[in-house]
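Take a look at the following structure, please.
Missing here is one protein chain; the remaining ones are kept as they sit in the complex.
Chain naming follows the written order as A, B and C, and within any one chain the residues start at number 1.
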Amino acid sequence: VPSIQDTPDQREIPLDRVGITELVYPATILDREGRPRAAEATFSLFVELGEETRAAHMSRFVEALEASDRELSVRGIGSLLGTLRETLPSRSAHLVASCTFFAPKRAPRSGAESLLACPVTWEASLGDSLDLVLTVGVPVMTVCPCSKEATGGPAHSQRGLVSVSVRFRGEVAVEDLVEIVEDSASAPVYALLKGDDERAILTGAYERPVFVEDVVRNVAERLDSDVRVHWYRAEAENLDSVHDHNLYASVERSR
Amino acid sequence: VPSIQDTPDQREIPLDRVGITELVYPATILDREGRPRAAEATFSLFVELGEETRAAHMSRFVEALEASDRELSVRGIGSLLGTLRETLPSRSAHLVASCTFFAPKRAPRSGAESLLACPVTWEASLGDSLDLVLTVGVPVMTVCPCSKEATGGPAHSQRGLVSVSVRFRGEVAVEDLVEIVEDSASAPVYALLKGDDERAILTGAYERPVFVEDVVRNVAERLDSDVRVHWYRAEAENLDSVHDHNLYASVERSR
Amino acid sequence: VPSIQDTPDQREIPLDRVGITELVYPATILDREGRPRAAEATFSLFVELGEETRAAHMSRFVEALEASDRELSVRGIGSLLGTLRETLPSRSAHLVASCTFFAPKRAPRSGAESLLACPVTWEASLGDSLDLVLTVGVPVMTVCPCSKEATGGPAHSQRGLVSVSVRFRGEVAVEDLVEIVEDSASAPVYALLKGDDERAILTGAYERPVFVEDVVRNVAERLDSDVRVHWYRAEAENLDSVHDHNLYASVERSR
Partner (left out) sequence: VPSIQDTPDQREIPLDRVGITELVYPATILDREGRPRAAEATFSLFVELGEETRAAHMSRFVEALEASDRELSVRGIGSLLGTLRETLPSRSAHLVASCTFFAPKRAPRSGAESLLACPVTWEASLGDSLDLVLTVGVPVMTVCPCSKEATGGPAHSQRGLVSVSVRFRGEVAVEDLVEIVEDSASAPVYALLKGDDERAILTGAYERPVFVEDVVRNVAERLDSDVRVHWYRAEAENLDSVHDHNLYASVERSR
């Protein structure tokens, strides 16, 4: 007896994506040395649905996820998508998975160690081949070049969030993207700083005022010269401290 | 004296979008009869930035918005984007504006009147021509066809959120899209129902069980036959009542 | 025939609050001159439920709200709660209603006018008497006193959000609380500023560096001397620009 999901559909409308969203599940994410770290991920999993089928067997998505190792890496994601494409079955399978990566940081003067929570998202599609985008969000500090020039001294600063998405060959670690972003802003931010650290960071930041436009161009320059990266999008958003809205810039490029 | 923003930039990287995000401002949205209704909108406004310029004059975005009538309509948005393109100046200007539209509803038996809060988003770009996408989110009720068949009686139901995006010619009212969605689910939902209303809705919903796949295909069929619509995307998401994740389907089509 | 809700309940457990949450509905809020302004409010409405009754008639909450004028004022809220207490019926009725108030602002040098979106929440209970708390959130700018002293020059600034809650006699306008907060920070923030405005604000802010602790104490001093206010709570949260977490201070006092 065919299930009601497998009933032929008369409307002749193929669907781009059917599946599940907002599933929160344990996962692992790899650090630069390839060591797995426990992570808490929010998963969306989809497949294409042909015009001839009424509905997907939704439990198979969770079944595949539960049976997998849930490693958020090129290998782990490729393997999970392969299972989905085969078992649903479908021509293509898609994943969006978000978690937090804790980047290790060391304060510039005191050497105090702490962790920086960076949102990471993997978006992947497996059709004829595997297409994969890795996005990392990094909080930074920006000092306004305009106000520094206007006053000849005091300038306003604020927290910013920079987001970098890449398509790449070989291996790109989350830490690689965190470093690229931190080098592109006025200064990094930290969970733990002592008195001398704050002074050092502030002095450095004032010598390097940046607009959001500068931040994304700085990121773009670094990614342009990274042979592993064949597509990227960089976005910067300042939680501007003299306005109640944010300032934004973005650029997307491929080789 | 040129401002620091107008300084030539040496990096030769044009930026896709620079501007402001998360600006909450009063606006108006039109109902089906063309009457303006007060709305509270969240605006993002952007322009392209050429490779030769270091940064945009961000205050001009708010200045233009403040000077405009902030009517969220083809006319109002086209006019605002025209001002942005001219005053920043830039080759293209972009807007994303979200607000709530209160769709008037009447309960099926009691006739009790109430309002249904529907999230509305306008996304628009003005380059050589004006490209505009209207998205409306509509909460609905869905009854599961699978569980109805499995038990021969009881079935589980849940709240769903359906989102329809359209590119169109002429005029499409928010209410038009709300109606299309409500006709595509097991039943509409309401802010106010009395005893007889609930019974009538429930009985009707049970006669019309739908998967999320059915919902988007039902919406697609209606939009396929609407000559005003030349592109659409329909998404449905069920807050499934026997799982702790959501079920999802989507389709995107153009003529 | 009694409805199933009115069935006697054997468990003998009175409930503190039963009702509805997350209802988004049009409302009005009064400005300082008492003029109503359109607002979009999120309502929660509750009553106490005696141990003898199984469940409340939930549709009566929306019915009362729909029939009311939904004016978010002492009068409007008192009237709505009176209706709820009478029609449910119950010994006490409660409301939480949140919306945005747009405070009119004028830039210090250019005189440019714009609106500042301030989140407003009314919390009210009607038992033997009406108890009402008005909360207003105000974004501000803060300059760090510590970094200013440490460097002898540059200091970091950031956006902060200050929240003031009051119980009062007579009339307190949202604008009154916005002004108290803005006078208590390093500087106000604005939607629209021109070049000269930014310089003036920044210079003023640098002459007035404040910790979050200073901000809430400044607010407290002002409210201590306001005879209308007989209870308050002030909270300040800095989106600190050298850390990826926020800094916080709060104080609550009654006469």
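Everything that follows uses one rule, which is that a contact is a pair of C-beta atoms (placed from the backbone, for glycine too) under 8 Å apart; a residue touches a chain by one contact, two chains touch by 3 or more.
It should be emphasised that the depicted structure is a prediction, and the values quoted were computed from it without experimental measurement.
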Original post:
Given the contact definition stated above, which residue among B:Arg91, B:His156 or B:Arg253 touches the chain not shown here?
Top reply: B:His156
Original post:
Of the residues C:Leu49, C:Leu134, C:Val172 or C:Ala185, which one touches the chain left out of the display?
Top reply: C:Leu49
Original post:
Among C:Val133, C:Ala173 or C:Ala249, which residue is in touch with the absent chain?
Top reply: C:Ala249
**OP:** Taking the full complex into account, find the residue in C:Arg32, C:Arg217 or C:His230 that is in contact with the omitted chain.
**Re:** C:Arg217
Subject >> chain C, residues in touch with the chain not shown (by the definition above) >> reply: 3-5, 9, 11, 13-24, 44, 46, 49, 54-56, 58, 62, 145-146, 149, 211-214, 216-217, 220-221, 237, 244-252
Subject >> Hidden partner chain, residues of chain B it touches >> reply: 116-117, 139, 141, 146-147, 150-151, 153-159, 187, 189-191, 193, 195, 198-199, 201-203, 205-206, 239-245
Subject >> Chain not shown, touching residues in chain A >> reply: 3, 23-26, 38-40, 59, 62-63, 66, 100, 102, 112-115, 117, 191-195
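By our rule, only the chains that are shown with their structure count from here on.
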**OP:** Go ahead and align chain B to its copy chain C using Cα positions, then give the rotation in degrees, nearest 5.
**Re:** 180
**OP:** Grab the C-alpha centre of each chain and report whichever is closest to the global C-alpha centre.
**Re:** B
**OP:** Please decide if copies chain A and chain C contact each other with the same set of residue positions, more than half shared, or with different positions, and reply same or different.
**Re:** same
Original post:
At what distance in angstrom does the C-alpha mean of chain B lie from that of chain A?
Top reply: 25
**OP:** Please compute the C-alpha centroid of chain B, do the same for chain C, then give the distance between them in whole Å.
**Re:** 29
Original post:
Among the residues of chain A, which ones contact at least 2 other chains?
Top reply: 146, 244-245
